[in-house]
Each structure stands twice: as C-alpha cells, then as structure tokens.
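Complex shown without one protein chain; remaining protein chains in place.
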Amino acid sequence: MSNVSGAFVTTDLISVSDLAAQVRSDSAGAVVTFSGDVRDNDHGREVLSLSYEAHPSAQALLEKVAREVAAKFDVVSVAVAHRHGDIAIGEAALVAAVSAKHRKAAFDACVALVDEVKAQIPIWKHQVFKDGTDEWVNCA
Amino acid sequence: MSNVSGAFVTTDLISVSDLAAQVRSDSAGAVVTFSGDVRDNDHGREVLSLSYEAHPSAQALLEKVAREVAAKFDVVSVAVAHRHGDIAIGEAALVAAVSAKHRKAAFDACVALVDEVKAQIPIWKHQVFKDGTDEWVNCA
Amino acid sequence: MSVTVRFFAAARAAAGVNEISMESASAMQILDKAVALHPKLGQVLPQCSYLLNEVSLRDLSVVVTDGSTLDVLPPFAGG
Partner (left out) sequence: MSVTVRFFAAARAAAGVNEISMESASAMQILDKAVALHPKLGQVLPQCSYLLNEVSLRDLSVVVTDGSTLDVLPPFAGG
C-alpha cells in the first residue's frame, strides 16, 4: 500500500536526507531522492539572491500531488517539500524522496513527483542578478 | 566538464548522503541519488542475512563505469559506491549520486549509472532465508 | 461588499499592489479594468491563470459576485 510520508510547503530549511529517512523501510529495496538546489547562475548570468513566493493553496496542492504520485506507481512511500521565502545559493528549494521495492518504480515516481510539482504547484521564483536586474522566472 | 567524485568498492558502511555531499556544487541545480538497500524479503521469502562477494577487478571496473556515465551525460559530477561482505537488513549495498545543472540529465545519468553497475561489475549477492535455504542471486 | 482581486509574483510586480477591490462584473471586465488602472498588467495577464475563490477559473465570462476573491497567477515556477 503506497503512502505519503510527508508533503510540506515551508520557509524552513529543507533537506533530502530528512525526507529519505521518512520514506525508508526494511521492505523497500530502493530509495531515490531529488534535491533542486539554488544555483549561482542562470542562462549564463550570475545570481545574487533568490526567493520563492507560494500561493496560500500551495500546501494543499502539494499534498494532492504527492497522493496522486503515490497511487500511480508501485512505491512504498513518497515525501516532498518545497521551500519559499529567501533561499541562499546552494540550499535546496525542492526536495523529494521515494522508496519502492524495485528501483524502476522509485526512479519513475521521483521523476513524476518533481515534474508534477513544477507543473501544478502555484509557487514562483524571483531571481536578482549581480548585474542589478531581476526577473520572475517563466514570466518573460 | 563532467567528472567522477568517487567510485568505491568497500566492506565499510556506505551512505548516500556522503556521496551527495561529494557531488554537490553551487553550479549544479539538481542532485539525484539512489540507495539500493538490503530488503527483509525477496520474492515473498523472508531474508535472514545477506552478503556480497566482489571480484578483484570490481574496483577498477566501477571507476570505468563511473567515467563512462560522466562522459555520456551533461552532468557536473557522479559518485558511486558498492559494498561487499556481510550487510545487515536496511543497510545500503549500492549507492549513487549525480549532480547536474538540470534535473533531466541528473535523473538519466543516475538511472544509467545504476543499470551499468548492475550489468558490468563482477559482484555477487548471496541470500540466506529464514526457512534455512540460501541462494546466489541470478544463478538459478 | 465588493470583489477582491489578488495579484501574485510577476502580476503583483506589474500591478504595483498586492490586491485591489472592484465592483462585481464578469472576470473579463474586472481584468480589463485592472489593466486600465495598472497598465503594466497588460503584458503579464495573457500568461496568467485564475482562481475564483480558490477554484480554477477558465471561463472569464463568469460573473464574479460580491464577496468573492479572484486570484491572478502567473506561470508557475517552483522547483
């Protein structure tokens, strides 16, 4: 029976090792994790600082996406967290972890979880560049 | 420039968080990890204990596989470790970590790294079951 | 009573305000009026999606009744 170990939208630091510990199980032979970390550059421009804004519905939608992915794949457990507010270079913005009996389901579910979070969760990224300009990502 | 942060065949405990730390970089936006952990069951039978045997060439071949995967995908860094000897239930037998600018390359390279390790590295798994029987896996 | 229009992320940056209060009308009419008040919104709105009282709104001819909240969401960019 697949389940969701956790789904959090938070301003606190998030860590892939915390999520990995949450999904781990003696019956799971594979744990796959993803950490989406803030880069010091984007399209060749140096990033000075970065923040995310989350819509009030983001937490509930993240829980829904996690449940859907857990139900769709043959996994033991999934967990996902998205941070918002200011995030320092190198820190994680999105982390996901999936445990499964077999590795293919763990990889496939982790890819789907990250894809669906990016597609469905109302969260926005704002970047300030070293050259003084700034942008809301995906909003040309 | 892709590179290999580490490739180890060892009887020591191996940890996916160690490898993730090795591949992390401020220029990498994505880190994907895989942990292949010893399960308490296999094909419905309860596993009592488990050990791996490694051929003397396993270390050199693991380095070769890591270099090939690093060269084939647009990644920042890859790291992989395979443990041998006795391994307790829940402990990791194979761990891999890949960092990349973008998540697709990180996922694809991590899947390939695990697949190639399983296909190319001369390591064997021996399982002892609770019912008193034992088997060398993949050797019916 | 009136309609609350909330702007998020790039839409808020373009509007220069977090939210505005409008009279009941169709969503399209409300958004047209918002652009008239805050012209920079005109570049962002074509990419936006909308929530009416937290539920996705695709048909902008729907009348937004008094007491409702209309959210203006630019393209998501999580992760």
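Residue numbering begins at 1 within each chain, and the chains themselves are lettered A, B and C in the order written.
One rule holds in what follows: contacts are C-beta pairs under 8 Å (C-beta built on N, C-alpha and C of every residue); 3 or more make two chains touch, one makes a residue touch a chain.
Keep in mind that what you see is a predicted model, and the values were worked out from it rather than measured.
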Which displayed chains the hidden chain touches across the whole complex: B
So which of B:Tyr52, B:Phe73 or B:Phe107 would be touching the chain we can't see? B:Tyr52
Go through chain B and note every residue touching the omitted chain. 36, 52-53, 55-57, 82, 93-94, 114, 117-126, 136-139
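The rule is simple: only the chains that are shown with their structure count from here on.
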Per-chain Cα centre nearest the global Cα centre, belonging to chain: A
For the pair chain A and chain B, the C-alpha centroid-to-centroid distance in angstrom is 23
Once you find the CA centre of chain B and the CA centre of chain C, what distance in Å lies between them? 50
Two or more other chains in contact with one residue: find those residues in chain A. 36, 114
Multi-chain contacts only, two chains or more: what residues does chain C have there? 79
